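Presented below is the structure to which this report refers.
One protein chain is absent from this view; the other protein chains keep their places.
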Amino acid sequence: MAAKLTSPGWYRALLYTVVGIAFTLGMSAGLRAIFNLDPVYSWQSWVTIALLMTPLFFLAGIGCFDYWWRWARGRKVVDDHADHGAHSWRDYFKVNTDHKVIGIQYICVSFFFMFVGGLMAMLVRAELAQPGRQFVDANTYNGLFSIHATLLIFLFVIPVFAGIANYVLPLMIGAPDMAFPRLNALSFWMLPLAGIMMLLSFLAPGGSFAAGWTAYAPLSVHQPMGATFFTVAVQFAGASSIATALNFLVTIITMRAPGMTFFRMPLLVWANFSTSLLVVIATPFIAASQFMVLLDRALGFNFFNPAGGGDVLMYQHVFWFYSHPAVYIMMLPGFGIISEVLATRARKPIFGYRMMAFSLLAIVVLGFTVWAHHMFVSGMQNWIRIPMMITTAIIAIPTGIKIFSWVATLWRGVLKMDTPMLWAVGFITMFTLGGISGVMLAMVPLDIHVSDTYFIVAHIHYVLFGGSMFTIFAGIYFWFPKMTGRMYNERLGKLHFWLTFVFFNLTFAPMHLIGVQGMPRRVYDYAQEFATWNLIISLSSFVLGLSSLIFLYNMIASWRGGTRAVANPWRSLTIEWQVSSPPPIFNFDAIPSVVGGPYEYGVPGAVHAVFKGAEVPSPVPAGAETSPTPATEH
Amino acid sequence: MGEDTRRGPVTGRMWVTLIAIGLVASAIGIALGLSLRWFPAQGSTIAHKIDTFWDVLIIVSVPIFVGVVTMVLFSIWRWRQRPGEELLDGPPIHGNTKLEVVWTTIPTIIIAGLCAYATVLLLDIQNAPAKGTRVINVTGQQFAWTFSTVENGKKIQTNELYVPVGEPINFKVRSLDVIHDFWVPEWRLKVDAVPGITTGYALTPSKVGNYQVVCAELCGLGHAFMRANVHVLPAAKYAAWVQKVTTPVGAAAVGAASNGSASVDTIGKQLFVAGNPSTGTLACGTCHTMKAAGTSSATGPNLDKFVAQDPASAIREMIVNPNKEIATGFAKGVMPVNIGKTLNKQQIDALTAYIYKSVHRR
Partner (left out) sequence: MEAAAIPAAVAHDDHHHGPPIANRSSKVEPEVLGILLFIISELMLFGAFFAAYFFIRVVAKTDWPPHGALPVEVAATNAVILLSSSLTMHWTDVSAKRGNTYAMRVGIVTTFLLGSTFLFIQINEYLSLGFNPTTNASASIFFGLTGLHGAHVVIGLLLLFMSAVRIFKGKVGPDHHKGLEVPGIYWHFVDAMWIIVFTTIYVL
């Protein structure tokens, strides 16, 4: 037992957490006593301190800092790779430095929060099924939609992309791991802590955090204790996201295989490169905005207190300077996934590869010039609106290039319409709709009428569900064989797609209409005239929710008992498919050399990468791959 | 269809069919989009301009969406992998500069056109109001609106908005606590009420009728109920309304409460219906139904039912301490807690007595 308490792991994490809380609270009480102040001050300050400090002690206990601590003390540090790779399911619950293990940890944790957040959406829709009060009171309702959005944005879409990229990106560029494996582990472990903190806010006196995911000041400053949970949790989610992005950038820049020039990188790598730039530059802004709210809340600062000379609109400027780029943080990795899936399943090179890469970079740059389009009715100076409208509309051009290029990639291909491809094609159509309503919203005169209505709710769900979520499903099905070494069930996959596709549209399309008709968002009661549509929406959303259970079942059942996957079931050219499924513990015996583009389908004899030790590739007749690569067991 | 022709290039005839399908589908889509009743009634002089802009957006958008979907569905129909084609690859087409130039240029032109249209429209609708335009001050607070204006040199303050039809109005919007948003959907304009600054817009109501102010910015527990009635009146009726509310019964009565000269009943009723604007006390009738006072809102409990059995002391407690006990079906924290503090003792007594008497009338 003593050994368990001193070596990294859950027991020590628990011990450190308890001791840590006691220590920090004792310290604050002691210091206050020394300065002749009331040692307790207020229970709110105790909770705030505990929220800020507990995660650090937990992280230390579970073992995120052991290596660095030894290094900092000048001790000898040997990397024996003891915490690299998973040998049993238990290893997924430990600090692990293997990017593949961390990838799976990321994906599983974020899907857990997706289901929790989705459940909250179901409760929201149950409440809205009819006008008037149904199940929950206003406070709970406001909490439900706030936490629904917060979880799905900060704990699902952003980290699940980081998870998928964590798994496949190092393999794709021929790297044995990420550049900073321990930092990678730390980024992951901050995530569940942030998520749990968000959920715990439901237990806070005065109810959960309930100011919407945008947490506009001064409402968020005046809210009860639950808001502090959000404010602090966002710091951890943000730190996690910055650390991962930094890791991706360094990995991509310094660890590409020989011959892997920037224009030979798969577009998923390009997409994550662009996304990581956005994260590193933009995320500090949301950290700052929440720091300021926290300072106003906890220490009586006046950032957002007009009586003290504070500026309320400043919050929105700082917040959206992150949160607009955040919509691309939540979309660009999906663009990358779609490019991978389409090229492989259409058996054609990506149409206009270079333009695809450049349009990603264009979106990164333009993404920083449009934040105030969320503030057209905020009462800011009127003149800002027109330049912001124009820059916003311009983003439609690189986005349009991407959509048209994907369609052109389909043209004359040999389209294998399996599950990943269905999601990809579904994405193209649904994202086009979301993009169109986005251009409409950029148009100030219209936005004045529809902002803060259900039109906005419809738009963001078309881009984040029809957009990001569809790409996530495409990616999960696509790389499932690589990650698990098993095939998923194709019939269930298709059923999942069709149910989701149909009921997604039935749920969110009518919201455009009721929004323009005048139903504001974030209300738990509404006028009688919207009753019929809301009932239809609620019923559809329940089926939409249920359809995700098919996915869950398919994933669990296939992981446990699916047919064994060959190394390269999709006959893909990119490197991650050239190693076994799942890949060897250190990815490669020797780093492969890249000799061509990643999508040279249809070019006779084309090869993307060659492996030392492997036979020199002769122009294999198409289909040599179907001679079964021995199923690999780990 | 034979293997070769199907995998071969798209024939001219096929292009014609494809374009025809796209055009027909677009036409149907546009017709459908335009026939839906999207907007609420056109209640201001700018409403039809925004509605027309929306129609233009529909006409531009539908063909783009239809185009993408048509191409995708056509590709799937014609080139999906059929049995025996498992090992087939498509042609290695890497791109086509001309095509890429086209699909960069056309959206650019569309975007430029829309932005130009929107800019002209925006400058039109946000035209600065002429000097001397009637000013109405709109003040939001959790969770009610207060409107004040000056007519014939007298200040009028109400919790419902009264405006004359056909006359431009300059709304000056403020907030006392958190951000709210002043929106009348029929008028099409909205702006946030931001603590610390004054925002606003000017417009001309063009249609007589009763509408609602809808708060469009999440402001807390009572956000969904933060509504206020809007009465757009013909000029004559508006003048009559002004005449009625400026007759010095109400305001004087409340002010006189401290001297004890006005009847307790008058003070109570006045507080219930109009609140006490000078100290920021909201009118009870903004949220509560009570027959005797002629109010009919459903934001809070119906007093004729809810307090009908209660003694005066209990009613007083509910006014001063609203969160102590909550009626089933209603949320805690919605009723302002400052009523007990913004009224003096006589005023609270008067209000309590008035409510007690009114609900126990039978």
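For reference, chains read A and B in written order, and residue numbers begin at 1 within each chain.
As a convention for this text, contacts are C-beta pairs under 8 Å (C-beta built on N, C-alpha and C of every residue); 3 or more make two chains touch, one makes a residue touch a chain.
Small disclaimer: the values here were computed from a predicted structure and weren't measured.
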| field | Residue touching the undisplayed chain, where the options are A:V160, A:A194, A:L544 or A:A567 | value | A:A567
| Quick one: which of A:A13, A:A86, A:A233 or A:L313 touches the chain that's been left out? | A:L313
| query | Which of these, A:G26, A:P205 or A:P258, touches the one chain of the complex that we don't see? | reply | A:P258
| query | Pick from A:N302, A:T532 or A:T563: which residue touches the chain that isn't shown? | reply | A:N302
| note | Touch rule applied to subunit A and the missing chain gives residues 71-74, 79, 81, 84, 174-177, 179-180, 242, 246-247, 249-250, 253-258, 260, 280-285, 287-289, 292, 295-296, 299-303, 305, 308-311, 313-314, 317-318, 321, 567-568, 571, 573-575, 577-580, 583-592, 600-611, 613-617, 619-620, 622, 624-625, 629-630, 632
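Criterion: only the chains that are shown with their structure count from here on.
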| message | As a quick test, compute the distance in whole Å between the mean CA positions of subunit A and subunit B. | response | 33
| Of all residues in subunit A, those that touch subunit B in their complex | 132-133, 137-139, 142, 210-212, 216, 218-219, 222, 306-307, 310-313, 346-349, 351-355, 377-379, 382, 385-386, 389-390, 393-394, 396-397, 400-401, 403-405, 407-408, 410-417, 425, 428-429, 432-433, 436, 439-440, 443-446, 448-449, 451-453, 513, 516-518, 520, 522-526, 571, 600-603, 606, 622-623, 626
| remark: Within the complex, subunit A is touched by subunit B residues 7, 9, 36-40, 49-50, 53-54, 57, 61, 64-65, 68-69, 71-72, 75-76, 79-81, 85-96, 99-100, 103-104, 107-108, 111, 114-115, 118-119, 121-122, 125-126, 173, 177-179, 181, 183, 185-186, 188-197, 199, 214-225, 329-334
